[in-house]
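Contents: one structure, followed by commentary.
Complex shown without one protein chain; remaining protein chains in place.
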Amino acid sequence: MAQKSGPVTHLCFTDTNRILVRGKDLCSDLVGKMSFTEMMLFHLMGTPPTSQQVAVVDAVLITIMEHGLTPSAIAARQTYFGAPEALQGALAAGILGVGSRFAGTSGDCAILLSEIVDAPEDRKKEVARSIAERFRAAGKFVPGYGHPVHKNGDPRVARLVEIATEQEVEGAYIEAMYMLGGAVNAATGKKLVINASAAMGAVMAEVDIPPDIMRGLVIVSRAAGLVGHLLEEMQQPASQRIWDLVEHGVPYEEV
Amino acid sequence: MAQKSGPVTHLCFTDTNRILVRGKDLCSDLVGKMSFTEMMLFHLMGTPPTSQQVAVVDAVLITIMEHGLTPSAIAARQTYFGAPEALQGALAAGILGVGSRFAGTSGDCAILLSEIVDAPEDRKKEVARSIAERFRAAGKFVPGYGHPVHKNGDPRVARLVEIATEQEVEGAYIEAMYMLGGAVNAATGKKLVINASAAMGAVMAEVDIPPDIMRGLVIVSRAAGLVGHLLEEMQQPASQRIWDLVEHGVPYEEV
Amino acid sequence: MAQKSGPVTHLCFTDTNRILVRGKDLCSDLVGKMSFTEMMLFHLMGTPPTSQQVAVVDAVLITIMEHGLTPSAIAARQTYFGAPEALQGALAAGILGVGSRFAGTSGDCAILLSEIVDAPEDRKKEVARSIAERFRAAGKFVPGYGHPVHKNGDPRVARLVEIATEQEVEGAYIEAMYMLGGAVNAATGKKLVINASAAMGAVMAEVDIPPDIMRGLVIVSRAAGLVGHLLEEMQQPASQRIWDLVEHGVPYEEV
Partner (left out) sequence: MAQKSGPVTHLCFTDTNRILVRGKDLCSDLVGKMSFTEMMLFHLMGTPPTSQQVAVVDAVLITIMEHGLTPSAIAARQTYFGAPEALQGALAAGILGVGSRFAGTSGDCAILLSEIVDAPEDRKKEVARSIAERFRAAGKFVPGYGHPVHKNGDPRVARLVEIATEQEVEGAYIEAMYMLGGAVNAATGKKLVINASAAMGAVMAEVDIPPDIMRGLVIVSRAAGLVGHLLEEMQQPASQRIWDLVEHGVPYEEV
């Protein structure tokens, strides 16, 4: 499986005087020549991104940067409270919650959407149905469907689809996303909304981002959001209040 | 110290139908209207960033995204090797090494540069000298000075200064950065280079980024770089080789 | 799913003058009255552990504390190198690699062993065979079987079985462990050894440790081992050597 020789990484070469990233000179070819998102995509793929890719990924990153006092933000703030000497630790704690349940499910969803997209036209609905059944039988949620707050529809979904449409993507993953949503509701008898993670997975798949690292891109953006929470925590500390609230057995019924 | 009432966060408000970030509607006002870096700075500061801020911060983020098989990248790859089910854990492990010694020192340096900038014109050199002496007496490195590889000069420093100059920043922190470099070399009798972290701290201070979260911005960019390392690790696994190499007591003298 | 009222935790109650853990006064009833392992098991289960449980869990913890320069130890040391101000970050980085591939698989294995143990006597072999086939068909390793170094047999397995036997456990999980090993080799046509994680899972299941937190107990012990690595790193720093070795593209063939 693992190759036995050759350099470990093709991403970067450095010597005393130079830093080459993907074969380009960092200082003369890259710094000052592109935006953060362009650089990130160039670094990941090794070729310059299309304007379509940049537009869609920027939209995804902006969509997911901030969503209030999420479990991630609470973990980051409580960690900073105990260890203010290490900002990196508070950010890491926040990132560790971007997993299989919240925010981190775009790639898991995109892999399911691929099953549908890769099926022949006349079998797509059947594949969607079988995915929904598979999860129902296992007693699991389908990643990307349902939201605890946005019960009438997650407003980020339509906006991301709109951006992707403006960018003239093919639309096969977006179509599969709606198809799977229908199948999920048919299988469960519920009215689960399509959530932002499904839409992020679909539109990133439209522009060829590998599903395996979609969670990684989400984490980059959440990390930026968490920096904001930590700056606010420095300026207007709330962790003692959060701690008191949680520890003192507040009457949750009254919330 | 901690306030006793009012909302915990002013960053975001959500209800069933809306997500407001810093008072703007996420979907209609922000997604599709700005780049990642613009959004991150708007989120941090609460007001739209200037074009100067965006240009300088983009340059910083691109500068620090990738530097080869750093200790951070090694930690992230080795962690992914043991726990491939949790990409977030591998990214967190990589981030945890962005601390007081490598990459994470921009803010520490910027705080020192502020001491110089805030001094009266005729006392700046004296302040720089006293900082250098303070660290020498404590047997510590001054954050931002010296580099194990780029011993003839870190090429990223001149480039960042160039970008900042093009953006017509005032230049007081950049001036202080060179002044402190001179003082460090006078105090130690060595020829330590100014490294990228000093330059990142100086140019970010020029555009009013708070030193306390500079490490956070660096981490956001390093996280993007680490996503690239993890994608490469998925495609061309090298962790078994790295492990073998480290564990088998290779004759380091031969390296 | 989540309960709506009542205290969040039944583990501990504190007020100005007292700390009660599982209803016992920490200072008068627990400190000085038991070993670390007894306390950990009391805390987990809410009732005093049997001497059998303490003996088996102590054996497991000692077995897994240290195994040289594992990927976990490399990650912890490289993280400490970059962020020596935060020992907790280096430990966290090391822990993050105790996942589904190395060291963290005892619980995953124990869940499989339960499938066998719970089957009627005359169907156990069939269940073992079907587990092995299921993994082979999915192209996955069965957790607890195979070892990259101890190819002739992992010496820790026999020792853990010996301890459990001395403690007069029933032996159903140990029997299932050997049965599954046979099935795995029949299914793959290889000679994979039973590794320490399988044995740890089996003997902990014999004494009623819930599989869901077996990885947690392993992590507690690995954390202790990593403290040793970090102390050694402070006293005889090796991280620069490790970094040089990995980054400089050493000819791995010569190792």
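The letters A, B and C name the chains in turn, as written, and every chain counts its residues from 1.
Going forward, a residue touches a chain if its C-beta (ideal position, glycine included) is under 8 Å from a C-beta of that chain, and two chains touch if they have at least 3 such contacts.
Everything numeric in this text was worked out from a predicted model, so none of it was measured.
Of the candidate positions A:14, A:53, A:79 or A:221, contact with the hidden chain is made by A:79. When the missing chain is restored to the complex, the residue among A:32, A:68, A:107 or A:181 that touches it is A:68. Against the chain not shown here, chain B presents residues 4-5, 7-8, 83, 85-86, 88-89, 92, 246, 249, 251-253. Across the interface with the omitted chain, chain C contributes residues 1-4, 8-19, 21, 26-28, 30-32, 34-37, 39-40, 43-44, 55, 58-59, 61-63, 65-69, 73, 86-89, 91-93, 95-99, 104, 149-153, 155-156, 158-160, 162-163, 166, 210, 212-213, 215-217, 219-221, 223-232, 234, 236-242. Interface with the hidden chain, as seen from chain A, comprises residues 68-72, 74-75, 78-79, 81-86, 89-90, 92-93, 96-104, 148, 239-248, 250, 252, 254-255.
The rule is simple: only the chains that are shown with their structure count from here on.
Distance from the chain A centre to the chain B centre is 23 Å, each centre being the mean of its Cα atoms. Between the Cα centres of chain B and chain C there is a gap of 36 Å.
If each chain is reduced to the centroid of its CA atoms, chain A and chain C end up 31 Å from each other. Within chain C, the positions touching two or more other chains are listed as 83, 85-86, 89, 92, 246, 252.
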